[in-house]
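The complex appears here minus one protein chain, its other protein chains still in place.
Now for chain A:
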Amino acid sequence: MNDEDLPEPEITQRRGRGASWVWLMPLLALAISIFVVVQSYRGQGPVIVVSLPSASGIEAGETPLRFRDVEVGIVEDLDFSEGFQAVEAHIRIDSEIAQYVDAEAEFWLVEPQVSARGVTGLSTVLSGVYIEGTWDGEIGAFQDRFNALENTPLSRPGEAGTRVVLRSRDGGQLSAGAPVLFNGIEVGRLGEPELSENGTVITMDAFIEAPHDARLSTNTRFWDISGISVDLNTSGLSVNFESLASLVEGGVAFQALVTGGEPIQPGQIFDVYSSRQDAQRSVFEAPVDQALSLGVIMPAEDVRLVLGALVRYGGIRVGEVTDIIGYTDPRAPEDGVQILITFSISPSRIGLPDVATVDDLLEVLAQRVEDGLRVRVSSEGLLGTSLILEMFEDEDPDGQTLETGLIDVPIIAAAPPNVTEASADLDAIVARVAALPIEDVMNAAIDALDGITMLSTGEDIRALPTNLNALVAEARAVVAAEEIGTTLTNLSNAAEGLQGLVARITDSEGVATTLTALEASDVIVADLQTFTEGLPDVLTGIETLVAQLDTAPVTAAANSADRVLQRIETILAAEEIENLPASLNTTLAELSAILSALSEGGVAENLSSTLASADTAFASIQSAAEQVPAIVTRLDSLVASLQGLAGDYDDDSTVYRDLRAAIADISQAADAFRSLARAIERNPDSLIRGR
């Protein structure tokens, strides 16, 4: 192949020198780059700084900011705030979100948390923690510095519901996030419990979701449902707890326990009662609102108050005891440890004016103390079953003043306690009366009656001399005397009634129950009176019987006369009999002390007249008791006489058998009376005083 074979070349010059089209490429690339850079710079949102207590798990360049689980930013940088007080996370947020991040925005760290309510933030275990933010849908002034919340907030902006404040003296097991139940359904949750400044009250926010928040009114009561309550009553044992979660994590329930009530405003303060019962009770006692804390120092032996004891002024509830601690007065250290009681009152309820500042209030209070306002421990209730702190005006003030600046609460002057111990005494009386062998006496008396009846109806007894027959009939009449039956019944009724009375008085709180109690005591007194009135008749009957026995023309009966006399002497010589009157006097004195304490209780005239008769009733018991040894003696001698009589008959005769049976029964009756007597004799004081 050579050049000639080649096709004729085209000899056109294709193009000259010039710029190649290929230069468009770098220009295009450059343009694209610049466009991308500008675009990404312009699309970049602003940086906000969120201060967190610690940066646990946060990594620069990785930890996202989320809003409703959508990533809207990323932590670009972490550094410390001034003085290393906090960690500052610099978060680049999306530009379209930035305009909503205003002063209302809230941020918090979402970490995995394991609690009784389950695991929250589980996804963060694998993905790492993230910062959650929330803000409303309104565009506001952009703010770039925030302090992160310590916990997930109670509610998010825009979430329908009502926030209220719960106040509790004992935080118990309540914790943030714990449920708020209504009829067992979770309708809200609790916020972080916070101690008040003086450390005596715990407040926490609670969020009640709509539409359940419509159930809230001023009559709504909240109570603690933490833990289990075990109730043992007539229907058996019942174990109550509201929900498994509340058992472990705590929680509160609420309900309007009475109808009516005003609608509430958000932020309304509610007290948390320790149980539903307490909440129910509270409905009738208006809660103490605005509180003023006061202190009082008392000797330790004067104080038997419990935390939460009521503070009353003129019978009205004005506050409650918030703290009881041992305290050594720096002004008088030689007094040793005393008790410092801190209590909070509602100033308006003790008649303090509605003034603007606490200082003004204390000024007025100081004047009141100088005029005689004092605090003392008092017993409350008809029989002083519960102790309260009572504020009262001392008629004759000793010049003490309101002490401020010693401790963090003003100290008000104390007065000696005003406490009765009546309730314990009344209890003891009832116990002693109940312990008397009344039932034994009753049974023995019935047996004696039976025995004598048998004797008198026996075939052979009719063959006896008529005077002996008459004697037996007489014995029968004595034992069968209605008085014995009724007095014994009365006595046992009185004992029962007395027990009931004490139970009712102990439980009593209002005037109504007091009146019921008084009525009951009337019945008892009546019973006791019937009993004591009837007793002399019985004794007279027995005396007549013995007298007739003595005169009975039975020779053998005379043989035993000496023995009978001896016995009577022994009984009368017993020391206890001699002691009886003296101790009886003390008893009565103490009894009247109780009664006067009772009459101070309030329902004055009716009560005191009732109690006056109670006084006599107890005195009657005593005098009856005094007479019991006599009954025993008479019964003994009756037995002896009958024994003598029995000696005249053959051992196998029917009369003899019946006689022996009658004698055994009567001796038993005598024994029963004797043990009754002994119970009273052994320590007469114990019947009344229980000591």
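Everything below uses one rule, namely that a residue touches a chain if its C-beta (ideal position, glycine included) is under 8 Å from a C-beta of that chain, and two chains touch if they have at least 3 such contacts; residues count from 1.
Operating definition for what follows: contacts and distances are computed from a predicted model.
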| note | Choosing from "Maltose/maltodextrin transport system permease protein", "Dissimilatory adenylylsulfate reductase beta subunit", "ATP synthase subunit I" or "Paraquat-inducible protein A", the absent chain's UniProt record names it "Paraquat-inducible protein A"
| remark: From A:Pro46, A:Pro112, A:Gly128 or A:Pro397, the answer for touching the chain not displayed is A:Gly128
| field | Candidates A:Val22, A:Ala141, A:Ala160 or A:Val306 - the one touching the absent chain | value | A:Val22
| query | Which chain A residues touch the hidden chain? | reply | 3, 6-7, 9-12, 14, 17-20, 22-23, 25-26, 29-30, 33, 62, 123, 126-128
